[in-house]
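Missing here: one protein chain of the complex. Every other protein chain is in place.
We call the chains A, B and C, going by the order they appear; numbering starts again at 1 in every chain.
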Amino acid sequence: MSDSTAIAQTPHGTHEHPPYQRHHFESMDQQVDATGFAMWLFLLTEIMFFGGLFTAYLIYRNWYFPAFVAGSHQLNIFWGSLNTLVLISSSFTMAMGVWCAEMRKQGALVLCLVLTFILGIGFLGIKTIEYKEKFEKHHVPGLHFSVKSFVDPASDPDIAQYHDKPLRLDMARHTELYFFLYFAMTGMHALHMIIGIGILGFMIFRARAGAYTTGHITFVENFGLYWHFVDIIWIFLFPLLYLISRHG
Amino acid sequence: MNHISQVLWQFLIKWLTNFQLYPPEASKIAPQMDALYFFMVLVSLIGLTIVILLVVSFSILYSKKRHPVAVQIEGSTLLEATWTIIPLGLFLIMFVWGALIYFRVYTPPANAMNIYVVGKQWMWKAEHPGGQHEINALHIPVGRPVQLTLISQDVFHSFSIPAFRVKREAIPGRYTTVWFEATTPGTYHLFCTQYCGTNHSAMIGDIVVMTPEDFKRWLAESTSGMSLAQNGERLFASLSCNACHNGRADSRGPSLANVYGSKLTLTSGQTATADEAYLRESILNPSDHVTQGFAPIMPTYQGQISEDGVIALVEYIKNLDSNYRVDQTLNTTGLLPEGEGRAASAGTKPAGQTPAAKGTVKQ
Amino acid sequence: MSSTIVSLPDQSTARIPKTNFITKENGLLSWLLTSDHKRIAILYLISITFFFFIGGAMAGLIRLELLTPQSDLMATDTYNKVFTMHGVIMIFLFLVPSVPATLGNFLIPLMLGAKDLALPKVNLLSWYLYVVGGIMVLYTMVSGGVDTGWTFTTPLSTHYLNTNVISTGLAIFVAGFSSIFTGLNFIVTIHKMRAPGMTWFRMPLFVWAHYAASILMVLGTPVLAIAIVLVLLERTVGIGVFDPTKGGDPLLFQHLFWFYSHPAVYIMILPGMGVISEVISTFSRKRVFGYTAVAFSSVAIAVFGFFVWEHHMFIMGVSNYSMLVFSLLTMLVAVPSAIKIFNWTFTLYKGSITFETPMLYAFGFMGLFTIGGLTGVFLASSGTDIHLTETYFIVAHFHFVMVGGMLMAFLSGIHFWWPKITGRMYPEKISQLAALITFIGFNFTFFPQFILGTLGMPRRYAAYPPEFQILNVFSTAGATILGVGYLLPILYLTWSLKYGEIAGNNPWQATGLEWQIQSPPLTENFIEIPIMDHDAYDYEWLERQNQKEKEVTSVG
Partner (left out) sequence: MSEHQEQHEHHEPDNRDVHDTDFHVVSPVTYIIVFSVLLVLTGVTVLASLFDLNAWNPIIALFIACVKATTVVLFFMHVKYSSRLTKLTVGAGLFTFLILIGMTMSDYFTRAWGRW
């Protein structure tokens, strides 16, 4: 209770500050710690933000399982898996980027960030292809949504391999809920990706000027946390949305 | 000046003569709920008095004038435990007591008389089994358990009768129930307590509690000529439900005779009790409610029948104890040319040429 | 004689220090671009006061309308818009940021011995988000209003209203992020910015309370954000998650909404409890009774606060079994509140009590919060909840907690720290009068509503059966008195900015670190980071400190 000396801090006011130390911090350690911790707290809010969507997903998946199966079959497992690989690779390059920053390898850092950037763009590109396909097949909820592929699966060659039984209209209508959740979750995820890619662009620019290879890597480190978090969301979205009852 | 004071005086007189701290106790549950309520009031008053007494007496005893030097005290585990455990114990009593009442209010007895209530912006529509409709009013007999089956056509509403101490939300898309047994004849307030839009405060009405004789007279006077179940029968025929649910050996749908209250095994392997909610759901979302041994071929009637229509159908099915009448309807429609038969069955058939179906007799 | 009793220092010798955070820079820009937590706190103070009076005006309109049973002052639609605005403004733009964003912002770094919050720019950003949210609410108000009620019940808000639900939703979304950033900033600051020697159990209880509230802000608010996003999507594209005709469940919205909005109640009240701990300790010159219990009860309230949201939905068709669980947990959350009340009471025991304005407000808080808390139990118990929910009983209950509790605490805190913030004292006599008026007006306004609720008068009614009139008249009369009680502080506090007595560093002889520095403080707070070598509320330490100072001056 009264361990008054528990905090071992560098004695204040005795050493000169590095240029990147903000005035109100006593030491660089404190600054790095505080910003890192803040980033984690921010990620907590993100978890809860997605938490609402996951709750909705679980409830409706439970209620309208056949509709969710049918909806899931409309997603292209190839694109989904490829995107998972792309995102995991981008996470890897990001982690390597942080390592390069730690090791003060400027060139390698820029390379890693550029790779991450490209993979991120690639992910969004693939997502666009998928979205486009949904649009063409009238699977965008609220927008000329059509249940044709579900009441009459035979008419849809894309899902022939699953031999889906036709859904009755009342169940087929609920595929709209599935697609809404699909668009809401992947859209929210894509939005995070877009923000991340924007920041990445800025970071590449700064990294080339040598900003993160002087020993002050907080920004790269914290951005890395964000990027990995976005990756984790996808790690859950992929099986939940793409892999429902894939066996024919 | 004189004028104003007179208004005030009138006001006070009116208030003092009508002063009440709680609404009349007009149902069986009301005294039980009030007992808990007053127990809580008592506990609250005691708690509040203790806090006020302590604060006031400490303020006097230890004011700076009397007690210039503060004595530093760390705390006391014993006291701390006291005011943790005593409130906790009291709160737990209130929890258990409250839960008992809650379950009583929302568990209707088997012999309760059922009235359907549809809430819509901004009125309450009650439908008695005998076909009596009322808007923003509900007539009920004294001394008989009444169960309300509530549903909303649009937004959340809440059916509140303060004098009975009961309240239940009418939810869009789902039946909810509440029950009460009125004890004193009279007219009581009916409120919608869940905010439901512009005329929320106009969604009020009267609960008229009548003696059984008066009630019988009222029923007879306000009947529209057709019971709810008869309405349901008409709908049943006009929607061609009987084409499949006719109880024949080769029928495509399960027989509905005596289905109400029975345990059903679904194709998914789950079992379900066929209550009002189940019947409603299986009309609107049949795919989720396919009985074992039958193909999922029933179309959905979502958007084709109003909530009132569903209620009529449910009431009809509830009271269907043999397939005789279903068969009759089917045979007659079968003799007529296509189209005409429907119109005939919808229009003229059940209007009372046969003795009323069992359901209508029931009440 | 021991000098734990110290009266106001000699005002004639005290003067306002030339350099302080207010005088350091001049010009509007220096305020708008500041990253000084104290200046941001003042920006917040001005903006929330502004919104408080707008919300208050709405409350006045509501009470005037309810003077008569018919809806004669305004159409029911207008009435609905007015109470919605009242709720939205008071909750999202006043109560949630009130104590944390003003007093918390100002004091937490001072109390911890830090130069600023951990993320000063985020702090400024959060004020800007607040302002943007506020402007959007004002826009909503002038462009036709919104009549969903602050609870945005689906499917009413999604399909059955054609008012400005979208701009209100976005406003709350934005203001929510302001609150998230404030909470995040506090948590980081409390973890990482404590001065040497400032251990967890040496922190003032004010900080503990804010820590607990911040956890709720950070973890709860995002769920509100997603709930609102879903409502907006439902309105714009009709996606069906909350739409029963498309297979959605309107109750899901209630779950998501109350997952935030119940903890939000604790976001509102916990910082107020922090204020009360400080004030009661200071004016009884005594360490808070059972410091650890009070500290942990704050955290307990925060943690349990997440487990109880369903009690807002007991009659809405939730499963009876989960009702049991939530009802039980709600009972548990009442216990830490009881602990706090008794601990504050026993802090008075053997103290040396004076009755300045902050203390009067604190007494008001204790009484009214006790009533507010106990009536909460009526609603937590599922049986009585059936009868009392959605009536004026609930209105009275949460106004006792929010207005009787939080607003009293806010005013208590504002008076208490006014000398620290401005360097000047508020006028004592008139402010005591204001405290008294507020207390009386409050009881007059809201006590009749308990009876109204028990009689069954539903909330959000523009018109009501005539037999409820007299109690409503009482309530409206009380609201008038209450209005005076709130106008007075604004007047005399503004007056005191120029004419108030000069306060000196520590007019109350309080022990917190914030009182050991000049008032108003320097921009960097401390010339040298202090080392905490004593417990919180250590009046003996303060006494030794004063002794030392006296020796120094007498030698000099």
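What to note about this one:
The rule is short, and it goes like this: a contact is a pair of C-beta atoms (placed from the backbone, for glycine too) under 8 Å apart; a residue touches a chain by one contact, two chains touch by 3 or more.
Because the structure is a prediction, the values reported are computed rather than measured.
Among C:T78, C:T292 or C:N320, the one in contact with the hidden chain is C:N320. Which of A:V32, A:I126 or A:L200 touches the hidden chain is settled by the complete complex: it is A:V32. Note that of A:I77, A:L143, A:A160 or A:L191, the residue touching the chain absent from this view is A:I77.
Checked against the full complex, the one of C:H210, C:R235 or C:H255 touching the unshown chain is C:H255.
One of A:S91, A:T116 or A:T175 touches the chain omitted from the figure, and that residue is A:S91. In the full complex, chain C touches the hidden chain at residues 191-192, 194, 199-201, 215, 219, 223, 251-252, 255, 259, 306-307, 309-310, 317-322, 325-326.
Contacts to the hidden chain, counted on chain A, fall at residues 3, 6-9, 28-30, 32-33, 36-37, 40-41, 43-44, 47-48, 51-52, 54-55, 58-59, 62, 77, 81, 84-85, 88-89, 91-92, 94-96, 99, 102-104, 215-217, 221, 224-225, 228-229, 231-232, 235-236, 238-240, 242-247.
Here is the rule we use: only the chains that are shown with their structure count from here on.
Rounded to whole angstrom, the centroid-to-centroid distance between chain A and chain B, based on C-alpha atoms, equals 46 Å.
One simple way to say how far apart two chains are is to compare their mean CA positions; for chain B and chain C this gives 38 Å.
Computed centre separation for the pair chain A/chain C is 36 angstrom, with centres defined by C-alpha atoms.
Each of the following residues of chain C touches two or more other chains: 247, 292. In chain B, the residues that reach two or more other chains under the touch definition are 285, 302. On the chain C side of its complex with chain A, the touching residues are 114-120, 122, 180, 184-185, 187-189, 191-194, 196-199, 201-202, 218-223, 225-227, 230, 233, 237-241, 246-249, 252, 255-256, 259, 292, 524, 528-529, 532-533, 535. Listed in rising order, the residues of chain B touching chain C in the complex are 11-12, 14-15, 18, 20-23, 33, 36-37, 40, 43-44, 47-48, 51-52, 54-55, 58-59, 62-64, 67-76, 79-80, 83-84, 87-88, 91-92, 94-95, 97-103, 105-106, 121, 154-156, 158, 160, 162-163, 165-169, 171-174, 176, 189, 191-202, 204, 285, 302-303.
Per the touch definition, chain B reaches chain A in the complex via residues 284-288, 296-300, 302.
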